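The complex is shown incomplete by one protein chain, all other protein chains being positioned as in the whole.
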Amino acid sequence: MNKKHNNEQKPALTAGIEEIKEIKHLTPGEKIKKFLVNNMVTILFVILCGIGLRLSGLSMAFYLNDIVNRIARNSFLILALIIPVMAGMGLNFAIVLGAMAGQAAIIFVTHWGFGGPFGILLCALLAAPGALFLGWMTGRLLNRARGKEMITSLILGFFANGVYQLIFLLMIGTIIPMQNEVLVLSSGIGLRTTIDLSDGLRYGLDDIIRTPFPLFVLMFSAVALVVLVVLLVRMRSRQLAVDAPKRKKLIMWSVFTLVLLGWSLMTHFSLSQINLVRVPTFTMLVIAVLCLFNIFIVKTKLGQDFRSVGQDQHIAQVSGINVDRTRIQAIMISTLLAAWGHIIFLQNLGAFSTYGSHEQVGMFASAAILIGGASVSKATVGHAILGAVLFHTLFIVSPLAGRNLMGDAQLGEYFRTFVAYGVIGVSLGLHAWRKLIQSRK
Amino acid sequence: MQRIRDRTLSKESFVLQMDGIGKEYYGNRVLNDISLAIRPGEIHGIVGENGAGKSTLMNILFGMAVIHSTGGHDGTIKIDGKPSHISSPLQAMQLGIGMVHQEFMLIPGYSITENIKLNREITKDNIFSRFAGERVKTLNVEAMQKDARKSLDTLNMNIEEWAVVSGLPVGHKQFIEIARELDKTNLKLLVFDEPTAVLTESEADRLLDAMKHIAQAGIAILFITHRLHEIIEVCDTITVLRDGHLVVQKEKENTDIYELAEMMVGSRITDVTREIPDISAKSTILSVKNLQVDMPGESVKGVDLEVKEGEILGIGGLAGHGKLGISNGVMGLYDSTGTVMFRGTPVTLNNPFSVINQGLAFVSEDRRGVGLLLNSSIELNIVFSAIQAHNEFVIKRGPFSQMDDKAIRAYARKMIKDLDIRCTGPQQPTRRLSGGNQQKVCIARALALKPKLLFVSEPTRGIDIGAKKLVLETLVRLNKEFGMTVVMTSSELAELRSICGRIAIVTEGKIAGVLKPTDSDVDFGLMMAGEINAAG
Partner (left out) sequence: MQQVNSEQQINRFDHVKKQILSFGIPRIIIIIFLLSLWIIATFLDIPFPRLLSDTIVRWGMNGVLVLSMVPSILAGTGLYFGLPIGIICGLVGGLLAIEMNLVGFPAFLGAIAFSVPLALLVGGAYGWMLNKIKGSEMTVATYAGFSIVSLMCIFWAMAPFRSPEMAWPIGRGVRVTISLEGRYARVLNEFLSFDIFGVMIPTGLILFFIFMCLAVYLFFRSKTGLAIKAGGENPRFAQATGIDVDKTRIIGTMLSTVLGAVGILVYAQSFGFIQLYMAPLFMGFLAAAAVLIGGASISRATILNVLIGTFLFQGLLVAALPVANRVATLGSLAEISRIIVSNGIILYALAQKSGE
């Protein structure tokens, strides 16, 4: 590729720099166009969610309550996808395996009769070795199936589901002794199809702290404001030209946070129904910690290795990075996070289908992060959170919108399934298409 | 100059000593008893044709896996006078040997700093790294940028160290590669593998200046190139390799480009006295005007060429100069522009199907990639093109067609006999054949098209000597017995001179001139090295 530009660029070595600077100076019209094209999927879903919300006729308080719960429930799982994307392995549909490890831990902890925050902690500890082991196996398999990581992780999810059923449907009561009338089927073999957590782990994490929504927003925006201001001050003291666009962004966010702060103050002291929406604050805190973890990882040597491997395996290998090991580590972290994410998911749900609740985890998480604006090669914390909001808004509103529009709630449900599959299909397709065009150049 | 003073130093001051290096691949000897020694601050040039053994020598120096998985090498390597067994590129790096690659090892999406510091990032502690280990230490971006700045300054590059690499011109990328090597604190020896091949003239000049600059700082340089004037300009000592042998090792002062050119090509053929048919009276069968071909690594930039009816025309030149692009372009395998006339009618470019239908055929240089269906049988490989292009070997009934097994089998057997293809039968998959026999299958496929003109690219690449001879004899026979015009492209000058009537030499994507096989080695060498143009 490089050899093509042979005879051009005769002038001195500074010419290229000017070219680069030129690219950065776009007219406002071009800027808007570029923004629209780059964020097509997200914008489309914002519009779709807006229409759906209007059609569903839901009250703000009801919607907020639902969406806050769902964000608390799902965000962790979605965030688990980021690191493998960074390492160039695409969407890790095999987080299903991590979910299984988490679910298995929940089953045993429930069987032993632990509950509450301690029970959750126990689950998290119990799930970790299993998840890490499964992640290690997955990573090794994906290293063998290079270039076909996504389809392999998808099929691996299906396969693991078969093994999971084998264990919990056939081995419980035969090979693995378990006597528990509530959990085990009357025949003494296999677990019941649904498991109720309401006497134990339910809300084990959520109920540690719950705060009214406006208060939560108040606290959140206050903290965010402090962080933003600190960042701005630090940047000012450095006075680097690189930071200019970043500074603009930070100022924008600060203004937005201020508005949020004002709104929450007003609402908090009003009689609005929104005050009845109670946010599982501790869970949100855990999610925030994970967000910070993802941001932190990028800034470490390990994160740099993930990125290097993700950008170009060959060059990384030549530079002495152990590519195989780095890829396995990425998947192991992802699987572990998925296990914990699934524990958070289930404690919020309160009851789950033993053989089904983990099945769709990989797919829904992937769809969500893609709707949030991520692609197969780039995913950030922001994409994950925005995706969680949009995807789950769609989940809440589409059956109701379907009923109000077509007289059939089922249609709305079909629609949202279609959206989940479709958005993954389209973004994978677009990504492959872009890659093909690039390689032709 | 300063460097000359270094030569008077004692023997212990050699950075690198290679002694009696030899290498055999599967019984095929590619390197013989090569010795060289480099002092700190010395620039040592290595010249040689393709296949002379330069890359094998470098692979040995860098401890590449290909060397060790094929039984290692002979001879010893000493770094700083200490015998070293270099078993991996990582170890070579630790010993202070650096390489500026021909194809850039830069991550396009990274900044210059990130590329310079790739896998050698500077880190600092954070609260987690104290118990979670080295790898979760935070990157110290400021320190990294400072280091990068320093290396760039050494090279007089006034470019910002945080700029992203992907948008930079080629010349810059080359310098960033160098900056990365310079940043390695223990760097003692830097290898430049044809660094100027992708650069413009002014960029190349800057690079040579930079090399001198680096050498003055006491770093030894090993400079591999085809451009003889560059060698003469910067090197202190020059080694010429040919066919895996060390031909000569000289101080720069004692030689010139003419001698180097002659040494590089060398006389290896005995059969130049054979009768060369006079073709001046023959009509032109193929004429090529201003052909430009966009073939990666072998681009053609405006070639004019006339092929006479019934001749064997050779196309020679060094790798990467575009000799392979000519046949690939005419046959429609890569995007090309220009005018090509075949027997008086224009050839549609970029359309392999119509070219084949006009009576041209092609045996590709990429035997396994383009030339064969490796999992299919010999017979299917042989007749495939004829089926598709001429509807031969199929029985047609209305819109339906079926392979004509009998005809196919008979033809395949005949070809196997005629070309002496060693196989277990016409149904053997071509993957299991040896290189020479695979090549014969490719030729058989081209012959099944009954072409008027046959393009053959690198027909003897990667096959053993016995088979080489057979393939070349086959080409000569086809030419003599059936009057088939043959255009053979090859990196091996010797084989071109042994069978061709005329040899066109390609440099920098253009025809530098057409030579007779009897012309002198100096002429060939200089023309291939791009030192003279348009010789008669």
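Here are some notes:
Chains here go by letter, A and B, matching the order in which they are written, and residues are numbered from 1 within each.
Quick note on the criterion: a contact is a pair of C-beta atoms (placed from the backbone, for glycine too) under 8 Å apart; a residue touches a chain by one contact, two chains touch by 3 or more.
Everything numeric in this text was worked out from a predicted model, so none of it was measured.
Listed residues A:I155, A:L250 or A:A288: the one in touch with the omitted chain is A:I155. The residue from A:L55, A:L141 or A:V298 that touches the chain not shown here is A:L141.
In the full complex, the hidden chain is touched by chain A at residues 141, 144-145, 147-148, 150-152, 154-156, 158-159, 161-163, 165-166, 169-170, 174, 187, 189-190, 406, 408, 410-411, 414-415, 417-418, 421-422, 424-425, 428-429, 431-433, 435-436. Chain B meets the missing chain through residues 331-333, 351-357, 362, 364, 366, 369-376, 380, 384-385, 387-389, 391, 394, 400-403.
In the analysis below, only the chains that are shown with their structure count from here on.
The touching residues of chain A, counted against chain B in their complex, run 1-10, 12-17, 19-20, 23, 242, 296-297, 299-302, 304-305, 308, 311-312, 315-316, 318-321.
Remark: chain B residues 89-90, 93, 103-110, 114, 118-121, 123, 126, 128-129, 134-139, 157-160, 162-164, 167-173, 175, 197-198, 200, 202-203, 206, 294, 296-297, 299, 320 touch chain A in the complex.
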